[in-house]
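Missing here: one protein chain of the complex. Every other protein chain is in place.
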Amino acid sequence: MSNIGLIISALLIVGGLLWLLIRSLTGREVERRVIFIFIGLAVAVPLLFNITFSEKATPIVKGIFDKIENLPEGSKILVSFDYGPSMAPEVEPMSNAFVRHALAKNHKLYIMGLWATGQSLAASAIENVIKPEFPNKVNGVDYINIGYKAGNQGVLNVIITDFRKLYATDVDGVNLDSVEIFHGIKSLKDMDLLISVGGGFPGIKEWVLFAADPGNIPLAGGSAAVSTPLLYPYYPRQLIGLLGGIKGAAEYESELKKTYPDRFGDMPTPGIKMMGPQTLAHMVVMAFIVIGNLSFFFAKRKRK
Amino acid sequence: MKRQLPLVLVFIFGVFMIFQYFVPHESSEWIFEFLLDWIYIIGIFAMALAIYSLVRVSWDKIKHRRENWQYAVMTLLGLFLMVLFGFDYGRHFFSAEGLQNFMFRHFFDYIMIPIQATMFSLLAFFIASAAYRAFRARSLLASLLLISALIVMLRFNPYLGPVAEYMEKTASWLLNVPNLAAKRGIIIGVGLGIVATALKVILGIERNYLGKD
Amino acid sequence: MKLKLLIFLCLLLFLIIPPSWGQEDATMENPADTLSIPPPAPVTNLRANDVDNDHGHAIEVRWTKSVDDGAGLNNVFGYVVYRALSPEGPFEERGRVPIGEEYYNDVGSKEKESIAYMPDYTNYFYKIRTLTSDSTIFRDTGVLGPVYSYGQWFNKARIPVLIFVAGFLIVTLFFISKAKSGADLFVRQLAGIEAVDEAIGRATEMGKPILYVLGLGTASEIATIASFTILGRVAKKVAEYQTGLIVPCYDPIVMTVAQETVKASYMDAGRPDSYNDDMVYFVTQSQFAYVAAVNGTMLRELPATNIYMGKFFAESLILAETGALAGSIQIAGTDEIAQIPFFVVACDYTLIGEELYAASAYLGREPILLGSLKAQDYAKAAVIFIAIIGFITVNFGWTGFTQLFEVPNSFFSQLFGGPS
Partner (left out) sequence: MANSRRISQIILAAVIILFAVSWIIKYFALQNEGVDTWFSIRDAFFITFAAFLTLAIMSFLYKDNPYYKFAEHLFVGVSAAYWMCVGFWSTFVGNFIPKVSHTLARFFEVPPKDIEITYFIPLILGIMLLLRLSSKIGWVSRWSLAFIVGTTAGLNLIRYLRTDFISQVSNTFIPLLVDWGGVGPFFSSFSLSASGQFVMSLANWMIFIGVFSGLIYFFFSKEHKGFFGGASKVGIWVLMITFGASFGYTVMGRVSLLVGRLTFLFQDWLGLIS
């Protein structure tokens, strides 16, 4: 059923655009309402029929994926939730994908947050992703949430030398000395990979300046689209990779699905889902720019 | 009295606010906070004038049966109901409960929010029609506009293959480097324009906003 | 007269310079127990003073870091700043500082009701504790004090701003007086401005009104004030040509000022009877409700020209596209950088940034106003000059010049966040 709808709508959009393209060769203009219909379809159809595009991971995304992939089993990965609810639709898919990937590779997962709001979002990631999808993983052995501490980059300044100076316990009040996952962990320098997911202050930039650079620890990031351009200069020297906006999330999700079709074949992919309307709408806008230029060009030629 | 005194007031308060910036002492801060508070309070009185203007224009429309007068009834009805809810009814009349009133909240959630969000989302359509109409290689300037927009949008094409990475890099370069330069140029200019205009207002050179006799 | 007063006040401010730089050296004491970790050396050269250029309620504590911080025994984990009301104590912890740092700003609240209240002119005593990873092993300094905080009457860090304001004022007044004495000041043409005159003529021919949108700014935005002055010029011409004028408003105070402006322009044009208060009316203070209403007006009244001047946010493109649909000539001007692209794309003419502020001078053609444009140009030339010097000094690694331009943040910036 949905396939038929998909085919019909694809024909409608592609066929319609082609027809407009041919019309434009005679220098005719497209009416505004026609453009509106196409934009409406481009957004509605992927939503209704769940159309997704195969996202190919760009090197900046692949960098993170390969790093997690190639770390030996049992490596220590720290994910910091540096965002709030308003940014969550964009970056939550990223933190979820990182968590999934790390646990699927049997790495040890350390969760914290530089944002006060990050703590509850991290808790919901544990509730909604880890517990149902990884029932065998044990809190305190395979993963731990040490939560949020006030102090912004000051927190990093301290935990790069010693976790226990700020974090005596995890979020549940369990002493860090008594949990298995923290045995032999003194500071951030004992981590094999740091990942910061966020897009404001404090965020990835602070992780670069106050943790990754001074401690010489590999750092990856996932950021909201707005702040991504400002972070590019850190790649590849200080960041091993960066997921930018919903597009980065989608690329990571599709890479996960491609590599582990059995395990993540039917995991929820909000990033890929959101990219459907985005991709199609962008392509329609670009198609109209092309059509507009063609009709302009041919109308000019005609007049001559 | 009608014209000179307002100009003197503008001068005194304008100069005070400038000096305030250079005086960190508490007493200067204290006056500063007062003045800002006052503006908000005067704003409430202005709000009364504004609502009066809205009601009068709508009422005129209805009274003279001007074109579309029926819709002016909807405006007044919406206004009246919302004020009624906002000032609460029954038990909690005249307490800050007004903003927590059930119907007040529901009107906000189910009338204001959907219309607001939909108006905002019309931008998705308009951005496409504007792009179609304006992004044409008519001149060098228009072409620059067109090309840089296309480069930034092309990142969303999943069929770019190996070029994708370079597109991404070029786009972020465009958003970082020329963007920064242009913004800085504009901001410096705007800063000067603001200072010049504010000075003209404070010195009373620009005064037609204060009316005439 | 006004100028003299200003200069006098400037001089007065320079004379008020705050006193005091309370600095005392502290002695060391309090050896810790000798356990597995040897106690670190204490910090030295402890000193404290009121934080300069502020409103008081803050004391700055400085020291030289322990010799074991990053070197020596290398066992320092940070410092704790303690404060008391008497040298004997009791001492309360005020803050913790990571290793390597050598100062702490003890900032209190100025509100009496606040628990963090820190009164001025009250004697405080400080000591610094050097910590190790073992919480039982540390080393304290001796007690330093008394120190007290107080507010200053002049913020020396802002002298560059003061110099700039004074300089700009003088240049402006110079050119205004020059313009008044009849010197011919050249200004180049601006397409957007020429279009305004043309557009009013076109509206008259078509017998259709002009729609003037003041944007979403409040009366406190200078962009809105600039828009008032442009509205004044436009309204005057509209009154002369006897064309219609529609000014829907978003902000109550803006509406009041706009009414006053338009009324004055109609009087100037000698047609006070043609004015009525309903030309300038209030719509609503909700961004998209306002847009919805203005959109409706555009399609129903079909104005010959839409003029958008002032502060605009996301609605810019909705307005401009609807106006284009209605077939109106559109002239826009805003200093909101994020919205300029949309106006450039969808409008016939756009005044970019500073051009908005120049527009009223252009339209008025009064020598006084043109004089201030000249001053703006000189200021820009000065900026270019300063920036080139700054640029050269940076490239030679000389930072003194750059530091002149670092104006510390004040509570100003905390009070006002920009709109989004």
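We call the chains A, B and C, going by the order they appear; numbering starts again at 1 in every chain.
Keep this in mind: contacts are C-beta pairs under 8 Å (C-beta built on N, C-alpha and C of every residue); 3 or more make two chains touch, one makes a residue touch a chain.
Predicted model only: the values in this text are computed from it and were never measured.
Visitor: Using the touch definition from the header, name the shown chains in contact with the chain that isn't displayed.
Guide: A, B, C
Visitor: Quickly run down the residues of chain C that touch the omitted chain.
Guide: Where chain C meets the chain not shown: residues 158, 160-161, 164-165, 185-188, 190, 219-222, 225, 253, 256-257, 259-260, 282-286, 288-290, 292-293, 295-296, 299-300, 338, 340-342, 344-345, 352-355, 358, 373-374, 376-377, 380, 383-384, 386-387, 390-391, 393-395, 401-402, 405-407, 412-413, 416.
Visitor: In the whole complex, what residues of chain B lie against the chain that is missing from view?
Guide: Residues in contact with the chain left out: 2, 5-7, 9-18, 20-21, 34-52, 54, 68, 71-72, 74-83, 86-87, 94-96, 98-99, 104, 106-125, 127, 131, 135, 140-142, 144-153, 156, 169, 171-192, 194-195, 197-199, 201-202, 209-211, 213.
Visitor: What residue numbers in chain A mark contact with the hidden partner chain?
Guide: 33, 36, 39, 43-44, 47-48, 50, 225, 232-238, 245-246, 274, 277-278, 281-282, 285
Keep this in mind: only the chains that are shown with their structure count from here on.
Visitor: Rounded to a whole Å, what is the gap between the Cα centroids of chain A and chain B?
Guide: 32
Visitor: What positions in chain A touch 2 or more of the other chains?
Guide: Residues 32 of chain A each touch two or more of the other chains.
Visitor: If we count contacts the way the header does, which residues on chain A are in touch with chain C in the complex?
Guide: Residues of chain A touching chain C: 32, 154, 157-158, 161-162, 165.
Visitor: Along chain C, where are the residues that touch chain B in the complex?
Guide: Contacts found on chain C: 2, 6, 9, 13, 53-56, 110, 120, 151-155, 158, 161-162, 165, 168-169, 172, 176, 220, 222-223, 225-226, 228-229, 232, 249, 252-253, 255-257, 260-261, 263-265, 267-268, 277-278, 281-289, 291-292, 300, 314, 317-318, 320-322, 324, 335, 337, 340, 342, 344-346, 352-354, 356-358, 360, 368-369, 372-373, 375-376, 379-380, 383, 410-412, 415.
Visitor: Which residues of chain A touch chain B in their complex?
Guide: Against chain B, the touching part of chain A is residues 30, 32, 35-36, 38-40, 43, 53-56, 58-60, 228-230, 232-233, 247, 278-279, 281-286, 288-289, 291-293, 296-297.
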